[in-house]
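I have placed the structure first, in the form of structure tokens, so that the comments after it can refer back to it.
The excerpt is restricted to a subset of chains, each kept in its original location.
Order of writing sets the chain letters: A and B. Residues in each chain are counted from 1.
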Amino acid sequence: MKIVTDFIEVKSKGKGTYMDITSAVEKIVEKSEIREGIITIHEMHTTAALVIQEMDGDVHEDTMNAMEGVVPSTRNYRHTYEGIDNATAHIKNQIMGSNLTIPIINGKMALGTWQHIFLVELFKKRKRRVAIAIIGE
Amino acid sequence: MKIVTDFIEVKSKGKGTYMDITSAVEKIVEKSEIREGIITIHEMHTTAALVIQEMDGDVHEDTMNAMEGVVPSTRNYRHTYEGIDNATAHIKNQIMGSNLTIPIINGKMALGTWQHIFLVELFKKRKRRVAIAIIGE
């Protein structure tokens, strides 16, 4: 049984962008040479999210539109000193989550055919950091 | 320390149904003979969800009604080629999540009295696959 930890740096492209980190994560899994185990992926910010979804820009845009419906930019928020996009990003983060753990089976993450891992930028263009731990053998 | 991986197949009953997979997961935990550790449960699709909730049909129906409020079937979506139920399912998946890790303590998952594990079908009657990894001793 062994453990590998690592970080991924992501330069996000602005509010509402889905950054596909699947390949970057896969590389860390391959390098670990762990065949059976788990991988934990943790997005280290409070105004971005980490989700699993299809690699389809329409789904991503639909999702961001639905999130805008839940926390409209036109509403007033108490947390205002970084602006409305920041206030709504904090809320969307808690709805979408920022934390995943996936089984590793036969040397690969047990992702379904359509599942990709995305860091979702909820605030603005930023450097984002993702922490990773893999345990297994 | 040992690791066990497995899969569960679930035949869902249609849009909005909660499929209780607690017993199926418990059987895998028992068979593993792991007394202290963790179990990761990962739903492998982008139009279903995995949640922990009470085994109460009213709660499930209330939840699906609330989700309908967030992504109404009457709204237009960009992702349309599989129909409106598919478009909304992709969004609900990201809100409800599809990914759980639970401590195993004294040979059992550390679930509270009312906690059951459900695969929630968000699209339509389907075969669904859940990947599992247990690590511990």
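The criterion applied here is as follows: contacts are C-beta pairs under 8 Å (C-beta built on N, C-alpha and C of every residue); 3 or more make two chains touch, one makes a residue touch a chain.
These figures come from a predicted structure and were not determined experimentally.
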{"item": "Homomeric assembly size (copies in this file), of which only 2 appear in place", "value": "3"}
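What we mean here is this: only the chains that are shown with their structure count from here on.
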{"item": "Whole-Å gap separating subunit A and subunit B, where each centre is the average of the chain's CA atoms", "value": "19"}
{"item": "Subunit A residues within the subunit B interface of the complex", "value": "1, 36-38, 40, 51-54, 56, 58-59, 61-63, 66, 69-70, 95-97, 100-105, 110-112, 114-115, 135-137"}
{"item": "Subunit A-touching residues of subunit B, taken from the complex the two chains share", "value": "1-3, 5, 38, 40, 42, 44-46, 70-71, 77-80, 87, 90-91, 93-95, 97-99, 101, 129, 131-133, 135"}
